[in-house]
Each structure stands twice: as structure tokens, then as C-alpha cells.
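Step one of this worksheet: look at the structure below.
The complex appears here minus one protein chain, its other protein chains still in place.
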Amino acid sequence: MTTRWFGERVQRAEDDRLLRGKGRFTDDIDDGALESVLVRSPYAHARIRSIEVGAARMLPGVFAVYTAKDLPFGETDLPILIPHPNLTHGRTQRCLASEVVRYAGEAVAFVVAESRAIAEDAAELVDVDYEPLPVVITPEAAARADHLVHDDVPGNVAAEMVQEKGNVAAALESAPRRKRFHFRYERGAASPMEARAVWARWSDDERKLTVYDSTQSPTSIRGGLAVLFGLPESQVEVIAPDVGGGFGPKIMLFYPDELLVPYAAVHLGRPVKWTEDRQEHFTAVNQERGQVHEVEVGYDDEGHVLALDDDFIHDGGAYTPYGIILPIITAGQVPGPYRVPNYRVRFRDMYTNATPTSPYRGAGRPHACFVMERTLDAIAADIGIDRAEVRRRNLIQPDEFPYDVGVGWQDGNTVVYDSGNYPKLLETALEKLGPRPAGENIGMGLGMYVEGTGVGPYEGAHVQVLVSGKVVAATGIPSQGQAHATVWAQVVADELGVDVRDVEVTGGDTRRFPWGVGTFASRGAVTAGNAMHVAARMVADKAKKIAADHLEADPADLELAGGAVRVKGSPQRGIPLAAVAVLSNPVRYAFGGGTEAATQFTPRARPGPPLADGEEPGLEATGYFSPAGSAWASGCHAAWLRIDPKTYRLEILKYVVVHDCGKVINPMVVEGQIEGGVAQGIGGAFYERLAYDSDGQLRNASFMEFLMPYSTEIPQIEIEHIETPSPLNPLGVKGVGEAGVIPVGAVIASGIEDALGIPITEMPLSPLKLYELSTSASTSTSTR
Amino acid sequence: MKPPRFEYHAPSTVDETCALLASLEDAKVLAGGQSLMPLLNFRLARPAHLVDINRIGGLDRIYERDRGVAVQALARQAAVEDSELVASVCPLLSAAVRLVAHRVIRNRGTVCGSIAHADPASELPAVLLALGGHVVARSKRGERKIEAGGLFAGVFETSIAPDELLVEAWFPKSPKPFAIFEESRRHGDFALAGVVRAGDTLALFGVAPTPVLADAKDPSRGLQPSSDLEATPEFRLHLVRALTLKAFAA
Partner (left out) sequence: MRINGFDHYPPQDARRLLSDYLRHDVGLTGTHVGCEHGVCGCCTILLNGAPVRSCLMLAVQAEGHEVTTIEGLAPDGEPLHAVQQAFHECHGLQCGFCTPGFVMSVVGLLAQHPHPTDEEIDEGIAGNLCRCTGYASIRRAVRRAAELSR
């Protein structure tokens, strides 16, 4: 295989139209669509006494107002996406609530009108009579269970799971040193710049439903809509066009609008669209990261971890549409790149009266990483060794792979690291970080992580060489900015020996490729990337076979290069790929584009029917890749930071990332993923938080108060790539989409603890939080 | 997040505007819109009438008057930022206006709008107060001068009457030394707390319902700041003391 494009900083195919304002996002699609609004509950927990929609329906310009009783599926609970035997009390919401609302923002009615402004006017006229109920808003309150989120879920516990490797009780008992910790991580929000949107049209003539959806998983939405509307999948098309960032929460099955918009389009016989506004995005879209960990660690006098016991509660929110994938990931990822010979982890997934949770970039890992890294820093402080040294002493070594952590993984297997070189990550990061800068109130932050990427079950790809010699390729998964159209083209171009600019990629359009899972869990490059590789190789093999007939050569002696199939060693003996594409389809009529060469009346060397048994026309193939297990990426972040002792302002002086995502397809794209991930991590660590009050109201549902960082808050980041190929896929790649964000909370906490000399056990932080921690530390008489 | 219904008026003279403000019930003046438009989009403001003054000609001047600088109602913050006259006569105002949001906001937002909006965490009202400036308000009843000390009445409240239009703000020449420091969460955000020094005068913002004058030796005395997500009263007082020390160390 040539590796001409793989590994190169190929500039993006996506950019031109996006830069010219010619991108096509869901809200850009119009076609005379009616616009819509969801009426949402202002209460976090309330019984609905009545819903009065008469006045709203009478408003001029309003086409329909729907409540649960107007819907054929109004009494149906929405599906649990990922069921699990430990999810004993799984609950999902209905499309529109009619009896009880369990979070502020839950949808109760749907208004369709000629404009969004009129729909909003009408929504104000929908009169819902609520009887407020007691609110459960933190995971701790949920665990106390003074009140229940669901009457029939005792203790607010949706799921409980205990796993143990070794014998933790015995190992703790015999450990020379022990420490206990209480760690708390708050909810955060992905906040992509494009909020969500859905557009739908029903064609009576074709009996076909077409849906544009800003989803990360159009194939699943299509499957679900087909079931719900009783249509064959061939009559449902779902397209994720350009999507303005995803970061996890753009996958659900379903958000209410994903059913209501298609339903209204069928019902009203008009295209209908719904575009979420920023205010509702804050409560309507899934969140993540709320966890509280009670940890005990046993270690020896040299700082070797002997046993770790972690008992945590997970803030699941009001419903469990996504199953218990998040706490399972946390449980699997707490040990990170370190040897933990005895490990026990118990979690309870708790219901709260807040927006449901589902993976947000990092998905259970930033909190897992925080637990382990904070624990190691405390061990280092206790025995008086350097924080790098304590890590060095506990890291899994390069000759220990595959390494079995001994607990369960999200794909149903156990956590088994496939490859890596963790000591090299640490040493390289320390070297790049350099010496402590001069000055006061400066701290060093350090954090390491592993990430199970590229989970299955599978993705597929279709690759076709056109008679023009250009190549089209398609996969089911959509892009939200990850440069799929560029990196898939690199993979395909290498296999077909063509210029990368001659490969045009489509993703996330079920009309072009109907099978697949979605873009999440740092899985695109591993699953779809390898599927592209597989399909392109099938096309290459087919091209060799056809060309072999034509060139009277053995296929094994042929290669694809320079846009042609040619004999190895004698590049002048060859046939252009375009001509091979022509020959691949024996036609009756010559219709231009070189097809005269392929009519059945052209004298052929080959005997037998024009299309032999087992042959298919067209220089194309469909291939799939299904990984045997996760490919485990890893990395080390290190930083120098300064905290102003008066204002508690954070200044990041230097931030270094050394990461290993296996073979890098396009370093420019990978660096973009890392830089963006780190920025999102910094936002989540020091600027952003979701401030719920005791009534379950989100107090800061705007960009004025939810403080996403601007460029002025984000430092330059230095990145180094280390490549330990994954043995589990042909390209040797590992995922990188989430990597940047995972250790940032741990790194910032570590640096601030070092700078201020006060213990940091919670996330997020802020100047106010640091002021309060410092003030209480200096006035406290305790010996903590 | 679309504005509620309102009746839109676009007068072309100050007199016409004053006539409208005198006759309309529940009218709101729209100048730069950088505070009012978000409130409309959130439907937190629901005026029956919107009086857009942007069509009034000749109301965007920045000129020297009475050894100070006058800024008219439609002078954009960016124009004040770029004004050489302001830089030479009242460099404190030049420095302060750069702390207001971001350039793209300042391209549209007005100095007089900021003052009339009277956000307690806003810089420009505190600058006006520290310098002892005034505003000029016009109505059908006539024109009056309101000293900064009597202008700010409460959170988002001024002594400008509903039928009056703020036509001009006047900033005295800034004395030396001068300084403005604030602490905000992100660059361009409203301040958690801020201080303006004009010579020996100190004005604070973000720590009371209005900007307030304070004693540099004991700036937090008597203050009872509000609490929000990013700052408690104690933290605000702590910041104000630290920022005052910084301003008077200069």
C-alpha cells in the first residue's frame, strides 16, 4: 500500500463552501416550511392538571397546536437507546408530557405557525395548569430520597452496579497507608454553536418522508421513524446536512421534536421545521458530568497504589433514555494508565429533576480521570515525592499489553488496553513543559488519561469510481466539523492511487448510505475510516481484475497509481481508472463518457456472457468494518498556570499535550481536535457551570451567564503526537475526538492546588470558589 | 427568541421624538440596541411602542464643550473609542469605553445608551459619576441638565422621565492621575466589581444598585453589594478593596 496521503496535512475539502456562506445547515433549508415552537414546562417537577390550547389555536397564522392526546403515539414511552440488565428502573419521557413533568424544559405542547414569531406568540397563549411537586435537584439529594422523581422508583435509583477485581477489602486492610477522599464534579453543557434543528416533508405522491436533522445519528433516526410511522425504511430519508458542532448530545432517540416535526409535516401536508433557540437549548438538550465519588486508596511507602475503592453516584437527570453508559464508562476508566491491582467500583445512577444526561465529549471520563489524578497527587504529597514520580511508579509499562483492567466496558466486553506507551507520554510532556517559570502563585498541573475509542458495532462505506475517473465515497455517519470529507478521501485516495481532490465524500445521508450507527465516542476514524479502507480496497481489487483482462496480465502484478491501473515495474503499461470504470459496466447503448468502449458489440477478448456469474456491474464496492474491541488512546497534559492572589483570576502560562491516537491520518485535523478539546475542557473547569437553584431552575440559561470562553481566555497549546498503532484495525488508528477534553479538569485542579496550596476536590472552579476556599482555609483551625 | 409585537416609530428629528414620547403610552427608545434588543428577543422587555432614534440626523457628534467633551445620543462607542478629541480631553473615557463588551458591540452601541440603561455593573455611568459630568435631557417641556450625582436612581433606573430623550452626555476633562480597573469573568463581560479613579475621586461600580462615590481609604464602607452566581457580597467587597489599592498605587 502506498501511504501518499495518509499522514499528510491535507487541507480540507469542506472549507470552500463553508467559508463562502454556502454551507447547508438544517435551518438553512426552507421550501416554504411552517415554523414551530415547543411549549416547555417552567417547573422542574409538577403534576399537569390541565392544558388549554383554545386561545393559541385561534391566533391568526397558527396552523396547529398539539398536545399528547392529539398524537397517535402520545401514550408511548420513548425508547431506551441502550438497555442494560443493571438498569432495573429505566424510565423515559413521552413525546409531550400530559401527566407529570420532571424537569424544567420538558415539552408539553407543540405549536406550528407561519412564522416562529407567531408560534412564540401562540405558545404564550397555551395555558397549562401545574401543581408543583417537591424537587430533587442534586445527586446527593436524590440519594437521600426525601422525595422521589418517579413514584415507582424507590430511592431514586435507576441502576446499581458493583464490580471488583482482586480483593479490595483485604488489600486496604494490609496497605501501609490509606487515604479517603470526597470528589465532586458538576454538570456541564456541550453548547455547540448551532443549536438543534429538524425539518421534515411528507410527499404524498412518493409516499416518502424526508427529514433533515442536526443529529449525530441519521441512520438510527431513520430506523426509529420507520417503525413509528409504519413505513418501510426505503420510504424514510434522513439527512444530517452540515451540523454546527455536536459533542455528544445531538444523538437521542428521540428528542420530542424529532417525532413532532415529521408528524406535523404528514398531518398538515406542508413542510415543517423547528429550530431550537439558545435559551431552550440550555434545558432541552442533554447534559452531563454530575458525579460524587467517595474514594479510599491503599498504597505503600513508595507510593505504589495497592487498592482503590470508589463508590459513586451519577446524576442521571429525570429520565434514562441513554441507559447507564456514562457511569459504566466512568467505572471502567477510573484506573486510567495506572496499575491498580485491587479495584472495586460501585455506582448508583440517580434520578434528579433536571435535564436528562447522555454523553458529552469525554463521556464519563473527565470525572474518572479527576478521581485518579487527584488521588495520585495526594499520595505524592503524603509521602513527599514529586507528582511526576508517583505517576512514573504506577504506570503500566509498554511490555504489558494487552492489559486487562478487570472491569466491564461499554461494548459488553471487559476493559482491555490494546497498545500504548504511557511512560513515553509522561517523559515527553515533562520535557516539553520545561522548568517552573519565575514568579509567585504559579503551579504545575499534570494529568494523564486513557480513552477507549472506536466502539462498534460497525460502520460501512460505499466507494465508486465514476466513468470520469472521479471517485465518490459515502458512509452513514455524519460530520459535525471533524473533516470526514477530507480524511476519508485520504484513506480512499491511497487505496485507489488517485489524487485526494478527486475523491468526493458524503456522510450522514441515508439516501447515499443507509446503514451504520453514528458519530460519537471517538469512533469515526476507527469504524468509518477503516470501512472506507475496506471498501476502497475491494474497488481496487475489482479494478485490478478488470484491468488484468484488458492488459492480459496477472492481477497480482498490477498496482493502482497515478489514476491508472498499471503493471508494477512498467508504469507505461496501464489503463486509466476511468477506462476501467467504463469497462466495469458492459452496456448495450453507448451514452457518452467513453461508454462506446463497453457496449456488448465491442469485440472482447473474453468469452462467455458480458457479465459473468458472480460479477456485478460498476467499479464500486460496499465494505464494512466491525472492531473486535476498543482501540485505547492515551495522553499526558501538563501546564504551568498562575492564580492572581487578589482576584483569583486564572492565567495559563503554558499548556502542553502529548497524545497517542495511533496512526495519525491528518495531523492538522488531529491538532484541531486537540486544541478544541482542551479549550472546551478549560471552559468546563473554570468558566462554565450549570447553575441550578433549589427549585430546579437553571439560573444561567444564556451565553451572558454561561461563560463559554472567548479567545482571550484560551492559551496557545503545544502538541506532540506519539504513534502506537492499534493492532485491532487495518489502519492502526485510534479515536481522538474526545481526547483533548478528558484530563483538563484534573490538570487545572492540580495546578491550582500547587499554586495556592489548598486542596482541590471539586469541579468546576471559579475565582469566587477559590476565594471562598482560600478564605476558609486561612480561617479554619482544622489540620486538613 | 423572537421579539414580541410592538408598534415601530422612526422619527427623524429630536422634536418629533419628544412629541412621540409625550403622546405614547409605554414607549421605549431604541438607540444602539445592544442592551434593548436582547431583552426584546428574550421577551423580557415588552414595550407597546419602540421609538427608533437612529434616523435622526446630526445627533452623533462628539465635540468639545465647557472644557470637557460632549457625546451625543447617537455617537457610537467605537467612535468615542477612536476619537482623538476624547483621547486628548478625556482619556479616562477612552480607556473606559474599551472595557465595554467587544468592538463589534461598540460599533453599534452608544455611550448615551449605556448611561440611560444604567446597568449597575456598567463602566460608563461610573465614569460620568467619578468625573462629575452631566447629561442633557430633552422633552416637549424643554431641556434640562441632570448632574451625574442625581441621575442614577437604582438598578436600571434613572431620573430621566418617560417623555424625555437623553440627547447628550458631558464628560469633564479627566484629571490626573486617572484609572479604571475592573474584574470580570471573561474579557468584555460586565464587571463583578470595578473602580474609577479621577484624580482623588473614586467611583465604584458593580457593588451597589448604582455607581457610587467612595473614600479611597475605606472604599467598601457602608456598601451592601448584591450576590449572584459569580460573586458574593464579601467577594465583591474584597475585589473593590484590591482594585482601589491598585488604582491608587498608580
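Order as written gives the chain letters A and B; numbering starts at 1 within each chain.
By our rule, contacts are C-beta pairs under 8 Å (C-beta built on N, C-alpha and C of every residue); 3 or more make two chains touch, one makes a residue touch a chain.
Here the structure is a predicted model, which is why all the values come from computation and not from measurement.
Residue-wise, the contact with the chain that is not shown comes from A:680, picked out of A:647, A:680, A:700 or A:726. By the touch rule set out above, chain B reaches the unshown chain at residues 1-8, 10, 33-34, 37-38, 41-42, 50, 52, 54, 78, 101-105, 107-108, 187-188. Listed here are the chain A residues that touch the chain not shown: 11-12, 14-16, 18-25, 27-28, 30, 116-117, 190-195, 242-245, 247, 277-278, 480-483, 668-669, 671-672, 675-680, 702-704, 708, 710-712, 714, 716-717, 740.
We take it that only the chains that are shown with their structure count from here on.
Separation between the centroids of chain A and chain B, computed from CA atoms only, is 44 Å.
The touching residues of chain A, when paired with chain B in their complex, are 115-117, 120-121, 277-279, 646-647, 649, 687, 689, 691, 699-700, 702, 704-705, 707, 709-710, 712-713, 766-768, 771-772, 775. The part of chain B that touches chain A in the complex is made up of residues 1-5, 38, 42-43, 183, 185-189, 192, 229-232, 234-235, 238-239, 242.
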